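The complex is shown incomplete by one protein chain, all other protein chains being positioned as in the whole.
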Amino acid sequence: MQLGIIGLGKMGGNMRTRLRRAGHDVVGFDTDPTLTDATDLADLAAKLDAPRAVWVMVPAGDATRQTVAALADVLSDGDIVIDGGNSRFSDDAPNAALLAERGIGYIDAGVSGGVWGLENGYALMVGGEKKHVDTMMPIFDALKPPGEYGFVHAGGVGAGHYAKMVHNGIEYGLMQAYAEGYELLKASEHVENVPAVFKSWREGTVVRSWLLDLLDRALEEDPNFDALTGYATDSGEGRWTVEESIRLAVPLHAISASLYARFESRQDDSPAMKAIAALRNQFGGHAVKE
Amino acid sequence: MQLGIIGLGKMGGNMRTRLRRAGHDVVGFDTDPTLTDATDLADLAAKLDAPRAVWVMVPAGDATRQTVAALADVLSDGDIVIDGGNSRFSDDAPNAALLAERGIGYIDAGVSGGVWGLENGYALMVGGEKKHVDTMMPIFDALKPPGEYGFVHAGGVGAGHYAKMVHNGIEYGLMQAYAEGYELLKASEHVENVPAVFKSWREGTVVRSWLLDLLDRALEEDPNFDALTGYATDSGEGRWTVEESIRLAVPLHAISASLYARFESRQDDSPAMKAIAALRNQFGGHAVKE
Amino acid sequence: MQLGIIGLGKMGGNMRTRLRRAGHDVVGFDTDPTLTDATDLADLAAKLDAPRAVWVMVPAGDATRQTVAALADVLSDGDIVIDGGNSRFSDDAPNAALLAERGIGYIDAGVSGGVWGLENGYALMVGGEKKHVDTMMPIFDALKPPGEYGFVHAGGVGAGHYAKMVHNGIEYGLMQAYAEGYELLKASEHVENVPAVFKSWREGTVVRSWLLDLLDRALEEDPNFDALTGYATDSGEGRWTVEESIRLAVPLHAISASLYARFESRQDDSPAMKAIAALRNQFGGHAVKE
Partner (left out) sequence: MQLGIIGLGKMGGNMRTRLRRAGHDVVGFDTDPTLTDATDLADLAAKLDAPRAVWVMVPAGDATRQTVAALADVLSDGDIVIDGGNSRFSDDAPNAALLAERGIGYIDAGVSGGVWGLENGYALMVGGEKKHVDTMMPIFDALKPPGEYGFVHAGGVGAGHYAKMVHNGIEYGLMQAYAEGYELLKASEHVENVPAVFKSWREGTVVRSWLLDLLDRALEEDPNFDALTGYATDSGEGRWTVEESIRLAVPLHAISASLYARFESRQDDSPAMKAIAALRNQFGGHAVKE
């Protein structure tokens, strides 16, 4: 099947490769002339036979919203746009409405897999109308891992990005759990070889997982993480997950703690803890560190 | 190789089976006459050729301590005792010291695998002297899953139970992360089929794990968990993990939150939240629920 | 000075009383004919001499936004509107812009004090232009407690509600700290008379506060909180505080935990803990509570 892909970076470029390996006819567009197959969006549209399908794989936010708006001008009735970026689910309904005015369908697709997706397949969580999803199934089947898992039609427009958002929120909690356990083992005088403990957990344990495999791999490369600082950025999904927990009154103690731990990791000094130190000095004459 | 096992319940009984399948000569003792191979500990000792090895698989705490003390009386110089129960790591040094007075070696073994261990193998984290561990390797090799993972000699006496304790602390955090994500998906109007989302995550995602596979399995059996109440007990390891975080000044935000969530799940009403309600009524005249 | 007040409920009504006691000329409007001094907003405007000042004290959200919009139609160039409700700070800039089109000034005022404000005075945190704040100072002075505290001009439009939002976020954390300590004392076998302990803390301690005084008062009325259930609602400020912490990457572990504790207090059963119970059953054959 024919597909246009906009955005040929780390994710989009590998997806083009995986789809071509599966025999699909992919026309890519990127602002990098060494990567692109088309000169602009109009040229991309012209290179695809109607009804067209175009996968948007550009940074979430303004870039995605502007790309969708531009596609509304170059695509036609019966075409389909898939937003495969890390958009906030709340962007999907406006995008779908804008395209629907021209008769263009819309699917939101949460994509997991990172740099491993090219070989292992990309897990896909999609939202939209069933008829649009049915049309796109050959593409989804080629992108996803083989077998019965790795794809879900989670609901109407927005459901795909929503499921991906929660997936990432869970991911924050999982990573934090391993990280806290790692720190405790490192701090204790009882365990001599912490990397060996993590390696052993890869089979037979309750905590075995792909993330654990990766942690073992990272510890093999740098057993004390000497080359790293404890500085962790966050993309939007963790924040949106906590925002949704507030809207829906769902207690997310562990996931919110994981998000806050990342915020803390990026602070040179903590204004809150300055206030604590100041208070302790006031009431107890406790020495402070100046 | 020959091994005595004390305690033939769900864990010990299956371990006996797995070892016998591997060709080992296992003599089991249990107070249940339909399970036991020996009439008492002295008979168990008599049925084993010196130097003997005896695996203790009874409830942690008093039962294990008393069994170890009893073994000190029936075993001899050169024998080895392995405590494979969920003992607190701080029990290991006293147990080892008691046995050392008679020349008996001691290994602590954290065992993971639950009801799946019989078929998949049991992950083993052991602590003790290298010479004792070397002696027991044929048994460990038969119990563990095949391949390079599933076994670690984590350090001296106590290191095995310590590693297992942290393993379980991490497990609390992992389970809580999935559970929080589950609750958020259930609460949202955006996703229609929550079990299908979890099922899809089993391949290609960052959150794939054995626990996720089990959650999918549980959702297959009861898609809304209608047959369950949200009541979660805890064994000691989660508590000990948090206790150790206090001793070692290691922040465990996510793991402690997971432990507290279990405490909350067992409360009919929260005294703390009564105090909150009382305060709100005092200062704001907010209505309370009586 | 002359002031119109819209909304004569628990807060607005008491504020009218306090202002009249201080000699101000207050015209109140309420939809309750037994409370109102004016038939409608136009009548309220007509009863005030220009330049007018009107204090809006109605529920936050649509009710406040609609009242401000209606005031834009009945007030004139040089008048001032004060929103004293619990509006989200993000409502202030749009309200101010709408009124500015007619030359009407705008002040947002966070008001603390609850049912005690009539006698003790209301703490005020205001945002807006200095010239508007200066004009309104006679009203603020009459509402606030006597002395040097209880009033701050926190910044431009929105700063008053923002400061009040953070005030309430802190309040959540303070209440949770007392509540957790209360529950621990109740749970322990060591302390015999928990209410007496709280009463003793009212002087000489580090934890003495107005909230503690109220808690003592509540325990005097009902020493075991027998008449209460542990069910705590939340108004918007706690949620907005956590939302802002996400926007600004500020870790709020204690305040978010306090908000989540309230969410939990309102759940009959926890879907998350059902998932935990299901998982424990899957891997360990742990009994579940059905």
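By letter and in written order, the chains are A, B and C; residue numbering begins at 1 in each of them.
The rule is simple: contacts are C-beta pairs under 8 Å (C-beta built on N, C-alpha and C of every residue); 3 or more make two chains touch, one makes a residue touch a chain.
Because the structure is predicted, anything quoted here is derived from the model rather than measured.
Asks: Which residue among C:V27, C:A123 or C:A275 touches the omitted chain?
Replies: Of all options in C:V27, C:A123 or C:A275, contact with the hidden chain holds for C:A123.
Asks: Take the complete complex as the reference. Which residues in chain B touch the chain that isn't displayed?
Replies: 206, 239, 242-243, 245-246, 249-253, 256-257, 259-261, 263-264, 266, 272, 283
Asks: Against the chain that's been left off, what residues of chain A make contact? List them.
Replies: So the residues of chain A touching the unseen chain are 10, 114-116, 175-176, 178-180, 182-183, 186-187, 211, 214-215, 217-219, 222, 225, 227-233, 253, 257, 261-262, 264-265, 269-286, 288-290.
Asks: State which residues belonging to chain C touch the missing partner chain.
Replies: That gives, for chain C, the contact residues 89, 112-114, 117, 120-125, 127, 144-145, 147-156, 158-159, 162-163, 166-174, 176-178, 180-181, 183-185, 187-188, 190-193, 196-197, 199-212, 241, 244-245, 248-255, 257-258, 260-261.
Going forward, only the chains that are shown with their structure count from here on.
Asks: Please indicate which chain is farthest from chain C, where distance is taken between mean Cα coordinates of the chains.
Replies: Looking at centroid distances, B is the chain farthest away.
Asks: What pair of chains has the most C-beta pairs in contact?
Replies: Chains joined by the most C-beta contact pairs: A-B.
Asks: Chain A and chain B are the same sequence; what rotation (0 to 180°, nearest 5) superposes their CA atoms?
Replies: That pair's rotation angle lands at 180 degrees.
Asks: Could you put a whole-Å number on the gap between the CA centroids of chain A and chain C?
Replies: The answer is 38 Å.
Asks: Counting only Cα atoms for the centres, state how far chain A is from chain B in Å.
Replies: Here chain A and chain B have centroids separated by 33 Å.
Asks: Using the touch definition from the top, which residues of chain C touch two or more other chains?
Replies: 253, 257, 261, 264, 272, 283
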